[in-house]
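Of the protein chains in this complex, all but one are displayed in their positions.
Chain IDs A and B follow the sequence of writing; residue 1 opens each chain.
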Amino acid sequence: MYGVKPRNHRRDALSLSQVPILIILLVYFAIIAYPLFWILMSSLKTTEDISVNIWALPKVPQWHNYTDAWRFGISGYFINSIIVTVSTIFAVLVIASLGAYGLSRFKVSWLKYVLIFVMGGMMLNPQVCLIPLYKLLTALKLRNTYWALIIPYTTFRLPLNILLIRTFFLSIPKEIEESAKLDGCTNLQTYARIFVPMSTPIMITGAILTAYYAWNEFMFAIIFIDSNKYRTIPAGLMAFRDALQINWGPLIAGMVIASLPLVLFFLFAQKQFIRGMTAGSVKG
Amino acid sequence: MSKRVVLLISGLLLVTSLMSAQQVTLRFFHRWPQEPRKSYYDALVAEFEKQNPDIKIVMDSVVNDSYKEKIRVLVSSDDIPDVFCSWSDSFAYNLVKSGRIKPLNDMLAKDKAFADSFIQSQIKSFTFDGKIYGLPQTMDGKVFIYNREIFNKAGITKLPSNYDELIELFEALQKKGYKTPILEGLQDPWTISHYLGSMFQLYLPASVTQKDYAEATGAFTDAGYKVVLERFKQIVKYMGPNATSMTHTDVRNLFAAGKLPVMYVQLAEFGLIRQSNPNLKYGYFGFPPFKDGKGEVGYIEGAPEGFMMSSTCKNPAAAEKFLKFIFSLQNAQKFVKDIGAPVAIKGAVTKENSFPELLDAVEILNEAKGMVPWFDNAVNIKVADAFMRGCQALATNDKTIDQVMADVQTAAKIVASEAKKK
Partner (left out) sequence: MTKRQLRTTFEPVLFVLPSVLLLGVFMYYPLVQNFVYSFFRFSAFSSSKVFIGFQNYTHLLKDDIVITALRNNLRYAIVSVIFQVCFGLVLAAILEDRAFRRVSPLFRTMFFIPVTISISVICLLFGFIYRPMDGLLNQFLSLIGLDVLTRPWLGSAKTAIWATIAVSQWQSIGYVMMLFIVAIQKIPEELYEAAEIDGATKIRRFFAITLPQVKEMFFVTTLITVTGSVMVFNEPYILTQGGGPGTSSITIAVHMYQSGFFKDMMGYASTLAVVIFLISIILGILQLAVFKSGED
C-alpha cells in the first residue's frame, strides 16, 4: 500500500547527470501546473481581460465572479451533487458490506455463483446498459429524479466495493466471530457490532472510490436528468456554459467551485485518498 | 378588547385563509436559461404570480439542442408541461402528431381582440389541418449583415444582388486586406443548416425540395444539391482555417467588436449585437439569388417561435390566463425592450422601445413574400445531420461532395423506409 514512509537513504548530492531529468520534470510540472494556475487566475478576471490579456494577472480581482457563479446556478448543482454523492456512498457501503458479509462468512455452495454474478459486474461497461436503463428508468418514472443517478451509480459501484470489503472480511480471524456467536450474537449483530466497526479503513477506501465516481460521472448525468433542478455539477457545468455564453468570468469561477471539494480533500488527506484511488485497480 | 387584538386576529385569519386557498400549479418549460431572456421570464413569472396569488408557476428551462430532445420526450410521456415553447412548422407538427397539444381555436374565438393582436402571417406556421396549435412570440429570419465602417473604408457601395456579386464582394474585401471577409461558427452544426436552407430554396425548384423534404418521398438525388454544396464550399473558402473551431457566438462577438466585415445572422440576434456594442453601425441584405437558380426569389429563411399548451393540462383556465399574460402588449413591448428581438404582436416594436436595426428587421419580415422553414426543422434529423456533419467535413477538406451526398442519400433511404412502415 501507498505510504509516505521515509526510506533510509544516504543523501546523494544532485549530480550533473540528473540535471536533464530535473529539467524534464520541471517542464512537465509547468504543463500540469500552469493551466491550473490559469483557471485560478482567470476566475478573478473580467471576460475581456481573459480573452485579451490572457497571460496577465487580474488588475482588480473580480471576486464577484464567484458570487455570480454561485447565484447563477452553481449552488443548485453543487447541492445536487452532494445529495447524490452522499446517498450513493451510503447505499453502496451498506449494501456492499452486507453482501460482502454474506459472501465471506457463510459456507453455502450456491454462494459461489453469487460471487461470479458479482465479479461479472466488475467487467461490465456501464455504457452497454445505457439505452435499456434509460427506458427502464422512464418506465419506473424515476428518470429526472435523484434516484435516476443514485440507483445506477450504486449498482455500478457495488461489484468493486463488495469484492474490496469481502477481501477484508476474509482476513478477520474466525475466532472473533466465534466468540461473538458464543456471546449469543446473531449474524446480523456480529455484522453490525464487530465487522462493520473493524472495517473502517476499507470503508473509507470504498467511500472515496465511490465519491470520486459519483462526483464526476458525466454520461448518465446528462442523459437521465432533464431538469436543471436535479443536475449534478458535471452536467450542470455544460448548462452553465450554454447559459453564460460569453460571460467567462463566472464560468471559470464555477469551474473552480466544482473542483474544489475533491482537490482540497486530496491535498489534506493524500494518504487516504491515494489508498482509495489505487485500491480500484490493485484490488485490496 | 383593544383594536390591536382585533387587528391581530383578523390578520391571522387572513393569513390562514390565504394559505388554505386552493393553489393551482402550472408547469412552464422554455429554452432560455441564458441571459437576457432568463431574467425576462423570471420577472414575467414573478409578476404573474403576484397578480394571481392563487396560481403558482413551476418554471424549468434547458438550452436549444437539449430542448429539442427533452420536449419531444416529455410530450410523449405523461409528464408533459402545461405551457411550453416550441419552434414552428415541422418541429411543431411532430409534437402535434402526439395528440397531446391543445388546439387553441376556441380560446382565440372567445377573445377576438386577443386573436387580432397577432401578426396573422406568423400564426400560419403553427396551423395544421386548420387548427391552431401554438401562438407565435418571436419572429425570425436570416440575413447577411455587414459592417458599414469597413464597407466605407473598402469603398464598397453596392450590395450584392446575386450570388456572383456576393463572391465578388468577398474578393474585393480580401484585396483590401480583410483576410476573412466572412466567418461562421461552423463548430455549431446548425449554422450550416441555415446556409443550406436558403441556398436550396433559391437554387432548386420548389417541386424538388417539396418532394425531398417530405420523409416518405425524400431521395436527394437531384444534381442541384451538389451544385449548392459546391457553392457552400466556395463561401467557406473565404472563412479561413478557424471557422470549424469556432462557435456562432464567438463569431458574433467578433462582428460586434467591429472586426468582421460580413456575417449571416438571425434577426433575433440584432439585440445581442446591440448589447455587446451599441455603437456598431451595420446594414443587411438577404441571401442573394443564383443567376441559374430555379427557386422563387423574395423568400426569407426563418420561422416564428411561440408557445403551446398541453391538452392534458389540469387547469386549462389558469394556463390560458398565463398564455394571455405572456402575449399581452405590455409584456411584448417589454420583451422587445429587454431582448431586442422582433415580436409577433402588433405594435410591440416601436421607435421608443427598439433601435433602427430592429425596426428594419420587422420591415424585412413584412416585405418577405414568404418564409422558408429552418432546414434542420424542415427535414428529418437524420438527413439534416448527414448534411451538417458532411459539410463540416467539406469545410475541412475531409470529404468530397459526392461522399457527402452519398451519406445523405443513405440517411434519406432509412428515413423513407421508416416513414412508409409507420
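In this section, a contact is a pair of C-beta atoms (placed from the backbone, for glycine too) under 8 Å apart; a residue touches a chain by one contact, two chains touch by 3 or more.
Model, not experiment: these values are computed from the prediction.
Engineer: Among the chains you can see, which ones touch the chain that has been omitted?
Structural biologist: A, B
Engineer: Please identify which residue in B:T127, B:T244, B:N277 or B:T312 touches the non-displayed chain.
Structural biologist: Considering the complete complex, B:T244 is the one touching the chain left out.
Engineer: For the chain that's not shown, point to the residue among A:S75, A:S179 or A:T278 touching it.
Structural biologist: From the options A:S75, A:S179 or A:T278, the contact with the absent chain belongs to A:T278.
Engineer: Among the options B:Q34, B:S198, B:S310 or B:Q392, which residue touches the chain absent from this view?
Structural biologist: Looking across B:Q34, B:S198, B:S310 or B:Q392, the contact with the absent chain belongs to B:Q392.
Engineer: Among A:P132, A:P173 or A:P197, which one is in touch with the chain left out?
Structural biologist: Answer from the full complex: A:P132 touches the omitted chain.
Engineer: Taking the full complex into account, what residues of chain B touch the chain not shown?
Structural biologist: So the residues of chain B touching the unseen chain are 69, 72-73, 75-77, 186-189, 241-246, 250, 381-382, 385, 389-390, 392-393, 395-399, 407, 410, 414, 418, 421.
Engineer: On chain A, what residues meet the omitted chain?
Structural biologist: Touching the missing chain: residues 1-5, 7-12, 14-15, 18, 21-22, 25, 28-29, 31-33, 35-36, 38-39, 42, 50-52, 54-55, 95-96, 98-99, 101-103, 106, 108, 111, 114, 117-118, 121-125, 127-136, 151-152, 154-156, 158-159, 162, 187, 191, 212, 215-216, 218-219, 223, 233-235, 237-238, 241, 251, 255, 258-259, 262-263, 265-267, 270, 273-274, 277-278, 281-283.
Just so it is clear, only the chains that are shown with their structure count from here on.
Engineer: Averaging over Cα atoms per chain, report the distance between chain A and chain B in Å.
Structural biologist: 40
Engineer: Provide the residue numbers of chain A that touch chain B in the complex, in ascending order.
Structural biologist: 73, 138, 144, 226-229, 239, 242-247
Engineer: Quick check on the complex: what are the chain B residues that touch chain A?
Structural biologist: Within the complex, chain B touches chain A at residues 33-35, 38, 60-64, 66, 70, 73-74, 77, 79, 249, 253, 276.
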